[in-house]
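A single protein chain has been omitted from the complex, and every remaining protein chain is retained in its original position.
Chain IDs A and B follow the sequence of writing; residue 1 opens each chain.
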Amino acid sequence: MEGFVALWMHRGGRVGILLLALAILVAVFAPLLTPYGPHEQIRGHELMGMSWEHPFGTDLLGRDIYTRTLYGARVSLIAGSLSVLLGAVLGTFMGITAGYLGSWIDAAMMRLADAISAFPAILLGAAVVAVLGPGFMQVAIAIAIAQSPQFARLARAITLVESKQEYVEAAEAMGASRTRVMVKHLLPNAMGPLVVQCSLSVGIAILLETGLSFLGLGVQPPTPSWGQMLADALRFIEIIPAYAVLPGLALTVVLVGVNLIADAMRDKLDPQHVAQKGA
Amino acid sequence: MPDGAHAAVLVADDLSVSFQTSSGLRHVVDGVSFAIAPGEQVAIVGESGSGKSVSTLATLGLLPPSARISAKKVELNGEPLLRAAEARLAELRGTEISMVFQNPMTSLNPTMTIGRQVSEAVAVHDPSVGRSALNTLAKRLLEEVGVPNPELRVTQFPHEFSGGMRQRAVIAMALAGEPGIIIADEPTTALDVTVQAQIVEVIRDLQELRNVATVVITHDLGLVAELAERVLVMYAGRIVEETPVADLFDRPAHPYTRALLQSRPSTRGRHGRLATIPGLPPASADAVPGCPFHPRCEYATDTCKTESPALTRFEPGRASACHRYRDVLNLEPRGATERPICAAPREPGDVVLKIDGLTKRFGAVRAINGIDLELRRGETLGLAGESGCGKSTLARLAVGLLRPTSGRVEVGGREISSLKGRALRDARSGIQMVFQDPTSSLDRRMTIRKIIAEPMEIAGFKAPQIETRISELIGAVGLAGHFLDCRPSELSGGQRQRVGIARALALDPKVLLLDEPTSALDVSVQAQVVNLLEDLRRESDAGHLFVTHDLGVLRHVSDRIAVMYLGRLVEIGRCEEVFASPRHPYTRALIASNPAEHPKYKSSEKFVATGSPPDPANIPSGCGFRLRCPLADDSCAADIPNLEPVSDTGHRVACHYRTDLNRLNALATRSCEITES
Partner (left out) sequence: MGRYVFSRFAQALVVIIIVSIIVFLIMYLVPGDAVTVLAGPDPTPELVEALRVMLGLDQPLPVQYGKWAIAAMQGDLGTSPIIGRPVSELIWSRLPATLELAVAAILVASVFGILVGVVAAQRQGTWVDATITAINSFVLSVPNFWFGILGILCFAVWLGWLPSGGRKLWSDGPLLALSYLIMPAIALALDSIAMIARLVRASLLDELSRDYVTVARAKGVGQSRLMRRHIARNAAIPVLTVLGLRFGQMLGGAVLIEAVFNWPGLGRLTVEAIKNRDIVLVQGTLMYFIVIYMTVNLLIDLSYGLFDPRVRSSVGGKV
């Protein structure tokens, strides 16, 4: 709650919260905002341009683009947050153990993280989808794996700094076990930056999800997703130019919102960063 | 205005500085006036936050943009600076006035050669000077400040220089433009004691050989005694006293100065319990009405609470900002009013900590090279040495934070160095540690209550038991109960260190390891912690192993002291005996390097060890100190001297010349050639 108030007091943070809230409301209340269903195909209305009935036109199957854009928010928001959560848990575990235990565990975990991040994220996602097959959970797992090295590196870096702090030595000197030091001391002290990283990663995760479905490797039709719609729009760009506008705009609104919140969080939690910005 | 202003190099009149912070305007300097005459040696002394650095940085226009500066007048050689254009200031800096900063590790550009940085002040002001002339200049300056082999050194980068050598380079840099005044901001604080002494000599040489005014900004009264003729004492953004240096030590005219002097432990003998200054300096210069010092002043009257005293001149060259300066001047000199320290030395108890043949290596680094040590119940053993000598490693080995490469550590008769898991945890309750940095040694996310409870939780105490013990402990370290629900950030440094002590005492250990527990604290707060530790030792019968580089503190607290160099003990014995008759040349260097406590002890003849301690990864054969030791000969290179007794009171020394008093005493009157290359 305290954190929310702090974000709300931040100019950019407030705009971000409003934009994201808008996106969430749209995703939840999509059925109330449109007379059509997301899969509803209207015969004779295929590939229509802008009209009163369909303000942003229809696609090849005669589905309302506006409606599908509203429903598309669900996939992006859920896939984005779920994958970041998974990636954060996985990466944080790797990073804290690697940083605190050191030696071969550290070397092994970090080389693994290096290897994962040597894959271009979208191709790693694609490869995971190739193994697991397309689908919502598969995409979320793919993105989580692609994001885990970020968290692992951050958690490790913090752990290395923190474990040089004397309070960690103090805990060890009073006989605290390794697990206790990691859970009671290192994790809470790493939490702030990790949460900021989560907020930064949500935007990247949403982008990845959209990218995968743009390539046809993400959530499968008929579930509406913005990436798919953009791919579709590109195909018919000569016929209905406006098709590309709405899904892309929706995506941008969500990303701007998420990134504003992330920047605000970083400002609040990392005073040094603020000093640099001269704010 | 101070007298002599007409001929002054640097003048500030009614200078005030405040900073815009998130919580409003913070006043840091409040109406400061000073005038520095040509060639004069001035010191500005004060604790952290007193505004001593800010007031000088403000005159040069070097403060960040968030600073608001106002003054009636700031002049350099009669030229107004306050509203001067940045370009004009840049012209003056380096040629008319230059600065030496505190931390030589960060004040050099890592990607530029030393030679270029040294001569840059000339290069920027006079583009006609050619590269070879600049190079020659850099070499000459490095030579002047005692950097050996300048031919090679000018081509090197900062990371190839040791801390002491870097600070010499920074001083050379400040000299390059032949300024009329040099401001040195804590020039020795970041350095080891023996290296500090070398830098003091460098500064003193330039005071003597060049006609340059020096302003030394410091918290260290010893440095004041070494390097100043005239002293300005600052407190809460104001100058509270101005005085010739001898009077500062003999007849302070402000209660703050007096309290500072008395809270300083002495290497010249024990004077009893240290005086302390209660409370803390105000956060902002305007936070306290009346005299800013009155809440902490034992002589404060009602007038002091309402009327701010002006800096009043009462003798030529002397001024005090105290309503009662006359009374302060007439107070008894130091020592006479002090209570004697604890009664006769106690009977030595059983051995509580026994270290046997201990060694520790980190790869090629030989941190500890065979140490035997015993600590008895109720005794304080002081462990002295410079950074890198292994004293902190030794402490960490003793508590079991590190595993020894070989050797044994016994706590209360139980060998702990080979224990693991649960058994180690149990054994550890007998030995606890207080850390150096009270900020980093407390988990900032926990409340004080949780911090103190943690060792008891780990040891498996029951909740009610923990509660009772916490209230006992918090009282024992002199903190109020309401602090228990605070987080460390809400406490001052001294209060945090008390929490660290309470935590260490929670399990009632037989041995308390104190790793530089006072070195992160201001002098007045340091005295409070030292006193607390002495009280605690008197009340319990734990043995204290007190690790520090500060000989004053060491002499004050220790029954016995041990001196470490390169992972070995070089001298150990009863405190008074070691200080009265040190038998190892390194011990002598260490004692001599400590800044003088009074200008009358200042001497250019004292023994300053050259160079800095060798890299522990590359230890010389034989005696570790021989490369810095003027007495060293072939026998010192051939074998490592053992600790041999020099008296029947347990005074033992690891030097072939330990009994050759003639040669040892000759050290003091002889400065040695620099052998470092």
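Just so we're on the same page, contacts are C-beta pairs under 8 Å (C-beta built on N, C-alpha and C of every residue); 3 or more make two chains touch, one makes a residue touch a chain.
What you are looking at is a predicted structure, and each value in this text was computed from that prediction instead of being measured.
J.: Using the touch definition up top, pick the residue from B:18, B:107 or B:587 that touches the left-out chain.
T.: B:107
J.: Taking the full complex into account, find the residue in A:70, A:121, A:144 or A:265 that is in contact with the omitted chain.
T.: A:121
J.: If I consider the whole complex, including the chain that's not displayed, which of B:124, B:419, B:536 or B:631 touches that chain?
T.: Considering the complete complex, B:124 is the one touching the chain left out.
J.: Extract the touching residues of chain B with respect to the undisplayed chain.
T.: Against the left-out chain, chain B lists 60, 62, 65, 86-87, 90-95, 98-99, 101, 103, 106-112, 120-121, 124-125, 157, 159-162, 165, 170, 173-174, 176-177, 615, 617-618, 676-677.
J.: For review purposes, identify every residue of chain A that touches the missing chain, sorted by number.
T.: 12, 111-112, 114-115, 118-123, 126-127, 129-131, 133, 203, 207, 210-211, 214-217, 230-231, 233-234, 237-238, 241, 244, 248, 251-252, 255-256, 258-260, 263, 275-278
Following the convention adopted for this analysis, only the chains that are shown with their structure count from here on.
J.: What whole-number Å value describes the gap between the mean CA coordinates of chain A and chain B?
T.: 50
J.: Could you please specify the touching residues of chain A with respect to chain B in the complex?
T.: Against chain B, chain A makes touches at 165-167, 169-177, 180, 185, 188-189.
J.: Would you pull the chain B residues touching chain A in the complex into a rising list?
T.: Residues 396, 399-401, 424-426, 428-429, 432-433, 435-437, 440-445, 454-455, 458-459, 500, 503, 507.
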